[in-house]
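Let me give you the structure first, and then I'll get to my questions.
A selection of the complex's chains, in situ.
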Amino acid sequence: MPALTLIEAVTQALAYEMDKDPSVVVLGEDVGVNGGVFRATVGLQARFGSERVIDTPLDETTIAGLTVGLATQGMKPIAEAQFEGFIYPMIDQIACHATRMRHRTRGRLTCPMVLRAPWGGGIRAPEHHSEANEALFTHMPGLRVVIPSSPSRAYGLLLAAIRDPDPVIWFEPKRIYRQYKEDVPDDGEALPLDVCFVLREGRDATVVTWGAQVKECLETAELLAKEGIEIEVIDVATLKPLDFDTIHESVRKTGRCVIVHEAPRNGAVGSEIAARLAEEAMFDLIAPVKRVAGYDIPIPLFRLEMEYLPSVERIADGVREVMGYR
Amino acid sequence: MSIIARFEIEYLQYLNADAQAVGELPSLAHDRERVLELYKLMSLVRVFDSKAIALQRTGKLGTYASCLGHEAAHVGIGAAMQPDDVFAPMYREYGTQIYRGVQPREILLYWGGDERGNDYANARHDYAWSVPISTQCLHAAGAALAFKIRKQANAAVCVCGDGGSSKADFYGALNVAGAQQLPLVLVVVNNQWAISVPRHLQSGAQTLAQKAIAGGIQGIQVDGNDLFAVHEAMDVALKKARAGQGATVIEAVTYRLSDHTTADDARRYREDAELEEAMGKEPLIRLRRYLNEKGWWDDQQEAEMLHAARAEIDIEVEAYLSTPRQPVGAMFDYTYAEITDELAVQRAAAVALAERAGR
C-alpha cells in the first residue's frame, strides 16, 4: 500500500479517474509537462496525452469558461487555478453558469466539473498566494465546496468530487501538502461529499475546523488534554452542503463550540456555522459560540503571516474561554 | 525597421442594398427551394418578433429583445450549421434558434419568466441565451475543445454583439481558439449599438473582424443584411473548422432597427435619420426584391406566406399563454442533481406557504 502525502493522494485520484473515465480531462496553467507548480498533475500528461491534460493560455476567465463549455458537452473537466488568489476571474463563469446550467435549462444541460486550487497560508509565499476565500463559494447555490485535510480524505473526496454530477470547488490546503504520509490504497473508493469527519472525540467542547487548521486543532487537543480538557475535533471537509447534524450532535454533548478557520472572520464559513448554532442549538449551548479566525485584514506578507493565522495558542485560549461557562 | 507580418481583412457582399448582385453569386443564391425556405423563416421570425413586442406591451411577456433587422444574419448562421454543431447564442438570435428547432413557444416562455423555455425539445445540446455578455463565447470554445478531444468533426458557433466584442470572454475565446486551433466560429453581429453606446466608443478598430488577428486566426467582415454573404462566410468557416483547420471571426455588419429591448427607448440616444437610413438597407426587403426579380416570388405568395406565418405564431403564442406556472417546488428541483437535505427542508416550507396562501 502506497504511503502518500496529501498532494500525492490528489495525483493518485486524478490518475485513477482519468484512467477509468475517458471523459475526464485536466486543464490549467502549467498542468502539463511541468505537472503543476506544486506537482499535483505530475505524470498525467505523459500518461494521458496533451489532449486530455491541457496547458491553457494564461487567463483564468478562459479556463473557467472552457471548463463550463467542456462540462456541458459531455466531458468531465478538472480545472486548476494555480493559486486560490487567482480564482477571482473565474467567479463570473462559476456563479453565472456552472452553478446554473442545470437550473436554467431544467436539467437539459448540466455542469459536472471540479475546480481545484491550492489554498491557504503559511508557506511563506508572495502576495496573493495565501488566501482562504472559500466563503465566496459557499454562498453560491448549486456548488459543492470541499477542503480535504489528510491524504486519504483527499483521495476519497476527490474521487467523489469528480464523479459528482454538479460543479465542485475543491481547495487543497497547501501548507499540509507534504506534512505527513498515509497509506492510501488506490482502490477507487470515494468518500461521501456530505458529512463532517469527527477526528477526535471529547466531552468538554466541540472544535469545528477544516483544511490545514485541522493540524493546529488536533495539537490543541493534545495540549488541553494535559489540562484535563477533552475537546472533540470535527473536520467539516465538505463546507457546502454543510453537514450541520454532526456538528449539532457534538454540541448537544459538549455544550460548547469553538469554530476555527484561517479566512477573515467576517462573513466567513464560520459565520454560517455559528448562525446555525444560534438558530438550532441555542438551548444546547452552555457557553457562547467562539470563533478563532483570521483577522479582518488582508493576510500579511510572510514576515507577519504567522501572527495572522490562528495558532495553537489562540485556539487553546478560545477553548479555555468557553470552558469558563458551566 | 523591417516588416515581419502583414494582414488583410476582406469584406464579403453578394447582394447590395438595392438587391443587385455584386460579382458572382454563391451557389445558395441559385437554389430556389432553399432560398425560399430561408426567406420564409426570416419572415416568420419577423412576424414572431412583432408579436412578442405586442405581448410585452400588453403585459403578457417580460422584457423582450427584438431581432428586427438581424434576420439575415441569424438565419444565415443557422442555415450553414449542422444539427450536431453546437450553438451558443447571446439573446436575440431567434432566427438561428428556430432554424435549429427551438420553438417560438419556448422563446416566449423564457422571456415570460419561466425556465422551462430553456428546456428545448430539439437542439438539446445547444446553449440557452447567455445574458452575461459574451460569456457564451467561452462555452462555445469549450464545446469546440470537446469536439477536438473527441475527434468529432463538428464545430461550435457563438454569437456576440459589437458591444460583446469588447468583453474579456470574447478575447479569451479568440485567444484560446488560436492557441489550440479550435473548431470554433465567432460571429460578431455588429448592429452599431450596444444599448446606447455607439460602435466607435466600443473600439478604436476600423473593423471588428480584425480582432481575429490578435488570436492569429482568420477574420472576415460580411454584409450582415445579405443572407448570401452571411451564409457563405459561415459555410467556409464551418467547413474549415470541422476539418481541423482552426477558428474564424466573422463580423456581420447590420443594424439594430428596434430599441435595445422593450425596456429601452432608443430615441434618447439615437438620431432618427440614422435609423431611416438603416431601414433602407434592411435584409428582408432586399431578399424579397431578389426573389421578385428572379421571378421566384410574387405578392400573392407573400400574402399567403405571411398569413400562414401569423397563424403559426398564433398557435405558438396560444401554447405559451396557456402554459400554467411551474409548481412552487420546482424552483428547488434543479439546483443539484439530487436535492440536498437543507434544500428539501426549504422546499417543504415554501410549498407549505404557497399552499396555505392557496397558490
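Chains: A and B, in written order; residue numbering restarts at 1 for each.
Convention: contacts are C-beta pairs under 8 Å (C-beta built on N, C-alpha and C of every residue); 3 or more make two chains touch, one makes a residue touch a chain.
Here the structure is a predicted model, which is why all the values come from computation and not from measurement.
Just one chain of each kind is rendered; the file's full complex, by chain label, has copy numbers A x2, B x2.
Convention: only the chains that are shown with their structure count from here on.
In this assembly, the C-alpha centroid of chain A lies 40 Å from the C-alpha centroid of chain B. Contact residues of chain A toward chain B in the complex are 25, 51-52, 54, 56-57, 59, 61-62, 64-75, 77, 89, 92-93, 96-97, 102-110, 141-142, 165-166, 194, 241-242, 244.
Within the complex formed with chain A, the residues of chain B that make contact are 86, 115-116, 118-120, 124-125, 127-128, 130-132, 135, 137-146, 148-150, 156, 168-169, 172-173, 175-176, 179-180, 334-337, 340-342.
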